[in-house]
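What you see is the complex with one protein chain gone and the rest in place.
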Amino acid sequence: MTADRSQGRATRESFVADTTNPVTFTGNRGLDLEEPLIFEQDAPGRCGVDLPNVELSQSRLGGHERKGEIGLPGLSEPQVVRHYTRISRNNYAIDAGLYPLGSCTMKHNPRLNERVARLQGFADIHPLQPGSTVQGALALIDELAHWLKTLTGLPAVAMSPAAGAHGELCGIMSIRACLEARGDARKVVLVPESAHGTNPATAVACGYVVEELRSDETGRIDLDGLKSRLGPDVAAIMLTNPSTCGLFERDIVDIAAAVHEAGALVYCDGANFNAIVGRVRPSDLGIDVMHLNLHKTFSTPHGGGGPGSGPVALSAELAPFAPLPWLVHGDDGLALVEHGEGDASQALGRLRAFHGQMGMFVRALAYMMSLGADGLRQAAEDAVLSANYVLARLSSTLSVPYAGPCMHEALFDDQAFKDTDVSTLDFAKALIDEGFHPMTIYFPLVVHGAMLVEPTETESKESLDQFIATVEALVAKAKAGDAEHFHNAPRLAPRRRLDETKAARSPVLRWRPPEPETQSKEQGTKAAKDVKTGDALAASVG
Amino acid sequence: MRYLPLTDADRTEMLSAIAASQIGAAGIDDLYQDVPESARLDTLVDLPRHAGELEVSQAIGAMAARNMPASSVPCFLGGGAYRHHVPAAVDALIQRGEFLTSYTPYQPEISQGTLQALFEFQTQVAMITGMEVANASMYDGSTACAEAALMSSRLTRRNKIVLSGGLHPSYAEVVETMARFTPLEVVRNRPMAPMPGVHDTSALETAIDADTACVVVQQPDLFGVLRDFSKLAEVCHAAGTLLVVAVPEIVSLGALEPPGAYGADIVVGEGQGLGVGLNFGGPYVGLFATREKFVRQMPGRLAGETRDVDGKRGWVLTLSAREQHIRRGKATSNICTNSGLCALAFSIHLSLLGEAGFTKLAKLNHARAVETADRLANVSGVDVLNGAFFNEFTVRLAKPAVEIVDTLAERGILAGVPVSRFYPDRDDLADLLLVTATEMNSTADIEQMADGLTEVLA
Partner (left out) sequence: MSGRKYTDEHEWIEIDGEVGTIGISNYAQEQLGDIVFVDLPEPGRALAQGDEAAVIESVKAASELYAPVDGEVVSSNEKLGEEPGLVNSDPTGNGWFIKVKLGDPSQLDGLMDEDAYQQFISNLE
């Protein structure tokens, strides 16, 4: 039995119900409002839209008409607006405070981006309109591609991937197609053990066998180990630089040279590009292909988990294998190549139905133009400066597995909590009560109880200082023996710790209408009642 | 620069704190000391300097102005992306910073808004498709379709994927791309122009063999044709094969029998038609629904209901052990995101519609399409090929469709999608045009389209 390493502790049995806060009649607490599911607010006859009456003498659905009811609830517009407004307030957000999630680059999302993405000329054009009617959209994609090519130093960019992991697929597939075109069947992709989980998952999806590379004592790829593993069976290395430990791979140029000498290619996961934009061109490091997360480095919003956008910059050797469609300069302006013919005869097929995440392209270009060559470089420097400031200020409070300087994120382990009975998870939950989103925890897996802090360049020094002071105070509290405080955190969030074991053992993945006249009412109706009568359950559970 | 809060004084102070620590770096350049010297850029890259909000607005606005917005002209485009009216409340709500600027809900105590919305989304998707469960969304309909093929193979331990000729060709291509470096064998049936009265599924039934993992069909299909798939479902199930139904126009489910009712094992869809808008093809929102018993092989995120330590109902991401951040190389998919904000927009739009609005919207679409088909049928040189359809149908023109479309575009009419855009090598499909009418198309639009066609076909 080998457990994939995860040190997370989901729940603790020692929780006690929080009885210090008064119970209200409604279950609401001031601005903290309880909100039932939309399905629990249904009333026949209500509707949130007004549509004209339909005049149709005869249906032409050919007998395929829907016969039963769907079960969708009816609500008026004010109810719908209130529902989503209320539930939105149960979310933390970068708009509200520091969100130092390492490897996620939670930077400010400029509102100009939102405005220009909604211009009718972008938001209201159909992907299959004739090329002559969308020249401005194609020009915007071309312009964004130019910025990405300039910043990476790579000559081509595949724009269609919808997210970072989708970009990884694109990149590894182009590597495989390129090697196969060379007549060079290779089977193995090397992935450092600190990598994002998407890296091995991607390599496997492309039919490769994954082998893990160990890190050296400085948290970096062991060059000698790599050299001894390289051989005619290795297709590529997938590395992240700066790495998931927040470190720059010092030996990257030698790593790339060794990989190339062995006939393999270098894939770079661009999740951490924010640290080096405008200061380092990946092409100068020997990287052949790299995805860029527009939703990390280039400020497009994370939206609670997507949509992202993951364009892939490619070397000249890999460019012929970029997925369709291609954007080319033709006689009548810009044109899309949508079929694998001519120059595109070696192209990978489509990776998604249409051309790319246009809405994200507009936002990313607005961001890049706003910052410009000087601002992008300054942003990278400020991101690195902020992370090093956190690392410097907290290095005597928390323990640091790898000596700095770091890049744009600072990595700590859980040594500081030794003998306190406080885990990394407990510590993260205590930060929630202090008004911060926790840092990334238990990743990368190579560090015990990892805490990865990525402040980004859009935090003020005052904000960083408050975070640092809070961490210092909490560590002191843990060391003073107040483990209970941490075990019971969070107390002040919209919900306290949730039972993930229950959720996974008997999954409830949708609402179902309450069954009348039977005993199995526990989900919909009972829950709705709980909300109405306040948290009377609180005293009896825990 | 407006997005950067640090002042020079801050930077100096921060650097001295760093210099005094074990890091010991004295300046910014020292923080980059691990970068090999040969790769350090000492000067700015060759791109414009920073710009104010006004300048950027103007430059990007100028690019937007060079496009022809679909709603500025009569527009009859479909073919996998559908133009519908999105209520104003949808955009206002998704722009709340709490939704827009939050991350994946990995800390559930402070992400209940996103999690509750996803749980509601999953429920809505399951309801309209007639399935038991749905995930929290995929990138788009085509990637959902490819994931369904891969999931079918995992469930059946078989390798052959049979694609209907009526499946959207881009969806079929995405399946082929995703299968390219796997043991999967993809068989694509030949797309055929609709013929009145011919809508059987025998060509698919005969393609099923003992190694067939799934058959993928589309309803309505690329040409707008509606089929009864219940017999195909029976044949599939008798052979141990799964039936995957793709629904690129999600509004159709307000009027049509849901795939769950005729035996679908997996339903994938494009949710763009509700809440999201055209956006030149993305971002969109892929829908993915299946049977409860298959849930552990389902790709993508899932929100599930549970309780917190105080007994209050809440939601978490669950069944994560399927996913790449835990299973790494053994994950069900490499997918790491969903299409969160688009799923939210879809869900808000559907909440505003409700049962009454959703079914009425679908009827309205059908009525507009019937009106359009009947009007175009009167134009000389236009043959409407569909007997039954929802809001999209195929016409055969007396001239190559792409020429007609280009000419009409010059006159400010977006007439539809020439089938040759998907199948440039198929001469027999070159005169086919896909025409879609939705609630957005007025009678005046339809008249303009008919008049335009009359002129250019004359």
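Residue numbering begins at 1 within each chain, and the chains themselves are lettered A and B in the order written.
The rule is short, and it goes like this: contacts are C-beta pairs under 8 Å (C-beta built on N, C-alpha and C of every residue); 3 or more make two chains touch, one makes a residue touch a chain.
Quick caveat, the model's predicted, so the values are computed rather than measured.
S.K.: One chain isn't shown here. Among B:A193, B:A207 or B:A321, which residue touches it?
M.R.: Going through B:A193, B:A207 or B:A321 one by one, B:A321 is the residue touching the chain not shown.
S.K.: In the full complex, which of B:R2, B:R49, B:H237 or B:R296 touches the chain missing from this view?
M.R.: Candidates B:R2, B:R49, B:H237 or B:R296; residue touching the omitted chain: B:R296.
S.K.: Could you please point out the chain A residues that touch the chain left off the display?
M.R.: Within chain A, the residues touching the omitted chain are 1-6, 8-11, 500-501, 504-505.
S.K.: Which residue numbers on chain B touch the omitted chain?
M.R.: Residues of chain B in touch with the missing chain: 296, 319-322, 326-327, 330.
We adopt the following convention: only the chains that are shown with their structure count from here on.
S.K.: Could you work out how far the Cα centre of chain A sits from that of chain B, in whole Å?
M.R.: From the centre of chain A to the centre of chain B is 19 Å.
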